[in-house]
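Okay, here's the structure, questions in a sec.
Not every chain is included here, but those present sit where they belong.
Chain naming follows the written order as A and B, and within any one chain the residues start at number 1.
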Amino acid sequence: MNQTIEKATVLFAGDSGDGMQLTGFQFSNTSALHGNDLSTFPDFPAEIRAPIGTVAGVSGFKINFGSVEINTPGGKVDTLVAMNAAALVKFQIDLKSNGMIIANINGFDKRNLRLAGLDESRDLLSEARDAGFHVVEIEITKLTREALKDSGLSTKEQDRSKNMFTLGLVYWLYNREIEPSLLFLKEKFKSKPDLLMANTKVLKTGYHFGETIELFSNRYTVNKASLPAGSYRNIAGNEAIAIGLISAAAKAHLDLFYAGYPITPASDILHELANRKNYGVRSFQAEDEIAAIGAAVGASFAGSLAVTASSGPGIALKTEALGLAFMLETPLVVINVQRGGPSTGLPTKTEQSDLLQAIYGRNGEAPIPVIATRSPKDCFAVAFEACRIAIEHMTPVILLSDGYIANGSEPWRFPKASDLAAIHPNYAKMNEAYLPYERDARLVRSWAIPGTAGHEYRLGGLEKEDRTGNVSYEPENHQKMVLTRAAKVNEIAHHIPPQEIDCGPETGDVLIVGWGSTYGAIRTAVLNMNKQGISVAHLHIRYLFPFPMNLEKHLRNFKTVIIPELNNGQLVKIIREKFLINAIPLNKIKGLPFLSIEIEDAVKEQLKG
Amino acid sequence: MEIADLLKPKDFATDQDVRWCPGCGDYSILKQVQSIMPDLGVPRENIVFISGIGCSSRFPYYMNTFGMHSIHGRAAAIASGLKMMRKDLSVWIITGDGDSLSIGGNHLIHLLRRNLNVNILLFNNEIYGLTKGQFSPTSELGKTTKSSPWGTIDHPFNPAALALGADASFFARGLDLDTKGLRDILLRAHAHKGTSLVEIYQNCNVFNDGAFAPYSNKSTRQRSTLLLEEGKPLLYGEDANKEALYIKDMKVYSAPLESIDAEDLWIHDSKDAMKAHLLSRLFDPYTEDSLPRPFGVFYQEDRLVYEEEMDKQLHTSIQSKGIGDLDSLLQGRNHWTI
């Protein structure tokens, strides 16, 4: 029976060596091309190669796709592909009560049970069946080997394509086209015809297997989503940041300089940009994070769009130099792709616990604009905007992303280059005497670039005299400069869009205020509750410092303000302090994103009591 | 537009009061630097001085060029970013022994190995001046300072050896008071393509007065200093013409000039890495019969220059992929239209 459904959540899980990330990625891509809205969440072990077959070694890729709006990688899972016992152990808990398990039973033998830390006598799949799950048992390894028995490949090589069997099968199950993946394989194995043949064959075998064998009672169709007209692509967060930076540089007619030191989950920005040299991007892998931001400060002084990125521990190291950039009033974008903290913490997990550090974590009075991206595709706009603010307001800007956004992906209606707004550097006027710390109406100083005769000037981290920038220890001047720098940053609030309610009523009982990657979960929860007639709205803050001018008005339009965060309560502190509103925190600190249901439950709890 | 060679040294002075202690060696270095500027043939606006923090690091305020007085130890990193984006600029790093060898040691050695075409002037006064007199990584063992009232137990760095160990492509040593020697070194540092590290012995007359007296005092100077001149034998002593150095079994000895066969003389060749290494190890504390301390250009090597290689990759990439088109970047490999 073919059943049309609005959306589905599929989780591909197996050993790190089983190629689940690639499988998931292919499935997303095909679904995107198919016209679904979607959202993905890769979840892999911290180890490079965790021990085979263990729970710690499980790698998962979750995808939520639909004909309706999709904002999260989904809550509970409809279909779990478990390539081995450990994968089931790890993810069974995430299945819907009547969810389906597609199990590679060759991965459930005694050895695998032992590796998964279980008693060898367990029959996991019967147990799952007894627990009400729909279990489909397939000898995927064996079937793959059979398909390839004449391929001339070694067993080890044959086994490597068993993920294609899975992919083909799930394509069949959800009525997807296999052509995009066939094309992909062609490209990937251009120079390895035997592997191309094998993978293609196994992909098709999996597909046909679904068609032939009557293991499945249903087949599902998820129609195209009615997305706004336009051109779309699939995009991951870090990639979108890289593209946003390149675009901003182009639109400001500046050269892009990126300095980074590898760190999870920010490294991909470096990788991405290192590969864009033909866009005039100069990327620099520095000896450490301090050198990276140092080099960026130098590049900014040179007249470039300078960017550096890191994650928690690396951002901590950049603090001192960030204070210098603030004092110099020079454009600089600092990206923090947050991960589980504190200290080394949970490097491969997501968290939002660096907000207070971003806002307050410097010596002296050093307010720096902070903006946050809320989803993979949003990274483009936010990266572009961070550059705009940095360049037009002559200030460092902190951009907050997180591991969930960085590695997740979703379809993105990308803009035309010509539709992107120009960015206007505040250059010093040629042939005029130059006072480096003279300011315009927005309190922004002008930018003189080395090479401009007559504009030679010196600047530094010591307090400087108003207008001239000479060193000054004058008490009144210091106070004036501290207040002026603060006023300049606050002034940015007048040059950003007003805050809007994302969904739900303009006034009502509960306002859920979010920032960053909680966007999808909150939106899903609120839309759902609105359907249930609950008076709840969603406001998502992109501009965390300074806040949009009209933020307070919105907050006061609701009886209760709830602030869900993947930390121990950080934005909530700022809102409480600033508006003296008894905003209520809702915290999750598990290295995992919110499920929309968790937010729904909390709101209902709140409304009850 | 100003033409560099019409400028005078004083055109490189700013209107700011120079705030070093009277008698500080920094003055004479400033003077020499200002005096060579017109000779570089670089327009003033294309010159940038980047410093860290320390007495010496106030230097940029006194140079009427572009400049930045940055934070402690990071000038090398900042200058690296600057130079990567702007090959056209003449970039000078001003740093102290604490700034570059203590907190900034890592950036220094990485800059040296990467070999960007910048000049580092390391003002070595063997003390922390600005923070009022603690020992530095170059202070001699046993030195009594505020933070080492019982004498230091820290074996000091040998900056030349450290730099060569980090594959520096240019190392020279100068002395604040030796204006002529300094001038030559500065010009050669500028001319060198790659990172030039110039260590300058600088007297801090307040916290470490006389640290370099053996090399500047009339009475000891000839005995204790060795001026390195390209292609010339290593001579010192009275009129720099009395004692000669020679190498035997990879060890250095000195003897009266007349007692040595001409072919055994050590002829200075700044391209010879092994000899530069030997020079770097002429580092014993001054005593009546110690070997002299070398001044001048120890070593100079032509090696790939970082920012040029960076540019080359950019161009190769453009040649092979074409200049990046923003729209194609935005749309990526796979896209679809609704």
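Points worth noting:
Quick note on the criterion: a contact is a pair of C-beta atoms (placed from the backbone, for glycine too) under 8 Å apart; a residue touches a chain by one contact, two chains touch by 3 or more.
In this text, all values refer to a predicted model and were calculated from it rather than measured experimentally.
Recorded composition of the complete complex stands at A x2, B x2, labels matching the chains displayed.
To be clear about the criterion, only the chains that are shown with their structure count from here on.
Taking the mean of the C-alpha atoms as each chain's centre, chain A and chain B sit 45 Å apart.
Within the complex formed with chain B, the chain A residues making contact are 29, 32-33, 35, 180, 224, 227-235, 243, 246-247, 250, 255, 257, 259, 276-280, 282, 284, 286-288, 290-292, 294-304, 306, 320-321, 323-324, 328, 414-417, 450-462, 470-471. Per the touch definition, chain B reaches chain A in the complex via residues 1-2, 14, 16, 43-46, 48-50, 53, 60-61, 63-71, 74, 76-86, 88-89, 106-107, 110, 310, 313-314, 317-318, 320-327, 329-332, 334-338.
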